[in-house]
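Every protein chain but one is kept in place in this view of the complex.
In order of appearance the chains are A and B, and numbering begins at 1 in each one.
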Amino acid sequence: MTTPTGNSAVVDPDRFGDPTLELVLSRRQVLAFLGAFGVVVPTASLITAIDGSVSKAHAQAAPGQPVPRLAVYTPNWPDMVELWRQLSKDWTALGIDLDVQQGTLDTFVSQIVAEQKLPHLGSMSWGGAPDRLDPDYFISEMFHSRRALKGGLNFGFYKNESFDKLADDQRQAMDLSERQSLVRRAQEVVVEDSPSLILYHRDIIHAYNKKRFKGMKPILGNGIGFPYMPLAYMDIEALTPRKVLRLTSIYDIASLNPFQTPEIYNSTTLRLIYATFVTRDEKAEVMPWALHSWNVVDKTTVDITLKPDTKFHDGKPATVEDVKFTFDFILKHKFPAMGRVTDAVESASIAGDNTVRLKLKQPSAPFVANVLGYAFLAPKHIWENIPANLATPADWPNDNPIGSGPWKLMEWRKGEYIQFAANKDFYMPAKLDGFIAAVVPQMESMVGMLERGDSDMLAWNLDMTLGARISQNPDLEVVRTPTHGQHEVRLNLTMPPCNNVAFRHALQHATDRKKILDIIFSGAGVVSHGAPITPALEAWASPNIKGYEPSIDKARASLSSAGFTWNAQGKLVMPS
Amino acid sequence: MSDASSALPHAPAFDGRIRARTRSIVDFLKIAFESWSGAFGISILALIVVVAAFSPWITPYDPIANHFNAAGQLKRLEPPSAAHWLGTTYYGLDVLSQLIDGSRIVLIVGITCASFIAIIGTNVGLIAGYCGGRVDAVLMRITGLAFGIPFIPFAVVLVALLGPSLWNMILTISLLMWRTTARVIRSQVLSLRERAFVKAAKIAGASDVRIIYVHIFPNVLPMTLLYVAFDIAWAVLAEASISFLGFGDPNQVSWGQMLYLAYVSGSIRQAWWWTIPPGLGLSLFVISVFLVGRQYEKLASPRLR
Partner (left out) sequence: MGFLSYAGRRAVHTAVTLVLLLVFMFVLFRLIPGDPTTLLLGTGELTPEAQQRLRAQWGLDQSMLEQFITYGRNLLSGELGLSFYYRRPVTEVIAPMLVNTLMLMLPVVVLAIGLGIAIGTWLGWRRGERVEELGAVLVLVPRALPVFWTGIVFLSLFAYKLQWFPIGGIRETFFYPESWYQFIPYYDVLRHLVLPVATGVLASMADPLMIMRTSLIEVRDEEFMVLARARGLSTRSLQRLARRSAFLPVLTYSAIMVGFAFGGQVLLEVVFTWPGMGRLMVNSVTQRDYPVAQAAFFLMAAVVIVLNFAVDLVYGWLDPRIRYE
């Protein structure tokens, strides 16, 4: 038998009778030994306890008592960890102590969103997905009281009836200027009530090889490389004979079936193959894509007209039948991934040579942007004939996806890459011959590949510092694009002292957003005034929102005015 | 000494040399110095222990404090300088302070895990080896299970389940790594239980528990202690691996975590001042444990002399 370093150890005493094996310890010696062991372990645990290893104190704050340690739950990303280190340091000036616990993102989402178990505070970041360009997302999904249920994003339990009314009204306001005014007022209410500390909108930073390609199109929330906006890749041109762009991405898709998954990266990648009815242009305005045009007939009726001469990738022409089929198919099977279509559309009927009339269940201002921008043209002749033994068509592998979009699938090597070829029959064909999205889960390798020339575009969020290093390379260009995504700190409005609006205002004043943005993201982003919608979206931003000036004095003043006091140790005490 | 067993005949007490050697701690430590490799190992270990014990006083700065230059800008990824001997990290933290602070985790994780592993593994090995039959079969099935389960994926599962705190990591490591110790102790016990002194104790009416812990255990103790030593090294490497993948405790500074942050910020090749010290520290610690352990192996197995 061998020891850990490979030396031979005594196992068989018959081979050499070693007298030491006859050692018989006294009871005292055994106890002494065990005692020594018993000392080591508690000491070690004591040392770790002194470190302040997490304790789950969710003590309720009683009137007149010092505020207990506020429990924070956050994803375990390095930038979130650093965020809470900053906030912990900054908020001690208010006499507040924090108890920060982390969880992996999946566990975080299950506890906070699925189970609605937010402690006092939590933090989250939201990416620049296309449907979030419409204000409904950051207004209704996050803060409407209807969404304070299991699975909903109002996990801070914010409930304000006047806000709810504004949110409901803006959703049904078909007149643009009326809607804008409602959205602005809703934001002002949110900023005043401060259910969340919206921190900043971090810029998207991508990089590409400018010696080989040009024509990159930066789009809000998409940068130059994300697949969220199909328009981003359309003008890219090759400067060398190789007309295929190689980009790197952190994720891989899970499925080629567009009815199956709502996950953003997967669904937007598939919508390169399956053209959505409308999309957004570089100014974030809605533009027709598979459609020729649409017409809002009345509050619950929309006519959509298909582009003539549309062809699917297998050469078959797309007709109005396919449009009607798409909606009927979705309504019949009620795919969970297409929930927003099922929730909005009542029925679809043919109303002309190329026109389908959609009846909506209720008036909906975001309908065109979010539903027509998500639903896509599906070929009837394919989806009618899928195997019948599946539980749902969403389970069909769809290994040969046939759509009408600007890109055709060439090859998908699971976990490695996915390769597309340009669809030259598309009304606005791409200038490239194709592109390849390689799956590279490590930022380190992505950067290395770009620098070495193994890839042409880094399509994931870089840090500014990394970006600065990359831009020193004469072949590479770093592109910085603003986003409508955001980072926020959410408060649980059912747990004192977070239920006290003056307390929340104090936290707003005590949070130096610029300093934190500088430390964590090298300042690459837009500091928020607290409004959920980024100032970059000028159509919806409210000019009346001034934000909360970072000032500890103002924070303390806000607390004092609400009856908070400080004890001899400087700890914050609840009002009595 | 009032056991019944002391009345039984046993071979001439101890090998005089070993007894004399272990009479004092100094002599015990001297064993390590017998070869240059052992001397090197124990010096490094002593250094790490001292650094860890005095770390709150030695660190030049608070390990999690951000540093700014005169113009108010963050000192991000700065190479070594007079103010920061090992430079700064991506968020402007002092690397040397982090290195010193991280040495505590090395010892805490190492010793705590090794203790748990020793306790679980030795007991499983003792009971399985002595009792035999069904008890042995059941315990060996469980050990077999522990051998099969892939370590890092299982650690990921436990972190998802329990959260990435230090104690959960210690638990994770201990829950799987006792398997080798158990096997080794068991095979030792298997041969020991046939020996005369054990049989004699049985005849004298000693209970099973007594035989296991008073008679057999002391004789497997050297092997247990040896494995404790190496388990410290494995536990430290395991913690570094889990932290490197991003599943470590974000509230504690550890060398594995330093490497994780360097890697994930894309600076691991450029910021050599940030990545070489923790990697070197880990490697030196583990090598030292090996080298010192090799010296003490001779106590457990005189055949090696």
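Annotations for the structure displayed:
Heads up, the rule we're going with is that a contact is a pair of C-beta atoms (placed from the backbone, for glycine too) under 8 Å apart; a residue touches a chain by one contact, two chains touch by 3 or more.
None of these values were measured; they are calculated from a predicted model.
Which of B:F151, B:W167 or B:Y213 touches the hidden chain is settled by the complete complex: it is B:F151. Within the complete assembly, A:A114 is the residue of A:A93, A:A114 or A:M428 that touches the hidden chain.
Between the chain not shown and the residues A:E263, A:E282 or A:D425, the one that touches is A:E263. Touch with the chain omitted from the figure is made, among A:P63, A:P317 or A:G339, by A:G339. Residues of chain B that touch the chain left out of the display are 35, 37, 132, 136-137, 140-142, 144-145, 147-154, 156-157, 160-161, 190, 233, 237, 240-241, 244-245, 256, 259, 263, 268-269, 275, 279, 282-283, 286-287, 290-291.
By the touch rule set out above, chain A reaches the unshown chain at residues 2, 5-8, 104-111, 113-115, 127, 129, 137, 141, 147, 149-153, 242, 244, 246, 254-255, 257, 260-264, 267, 334, 336-337, 339-340, 343, 391-392, 394-395, 397, 414-417, 419, 436, 438-442, 445, 448-449, 452, 454.
Here is the rule we go by: only the chains that are shown with their structure count from here on.
On the side of chain A, the complex with chain B involves touching residues 1, 3-5, 7-14, 16-27, 29-30, 33, 37, 40-41, 44-45, 47-48, 51-54, 76, 78, 81-82, 85-86, 100-104, 106-107, 442-444, 447-448, 462-463, 465-466, 469, 518-520, 522. Contact residues of chain B toward chain A in the complex are 1-3, 5-6, 10-15, 18, 64, 66, 73-74, 76-77, 90-92, 104, 108, 111-112, 115-116, 118-119, 159-161, 163-167, 184, 187-188, 191-192, 195, 197, 213-215, 217-219, 221, 223, 226-227, 230, 246-247, 249-252, 261, 263-270, 290, 293-294, 297, 300-304.
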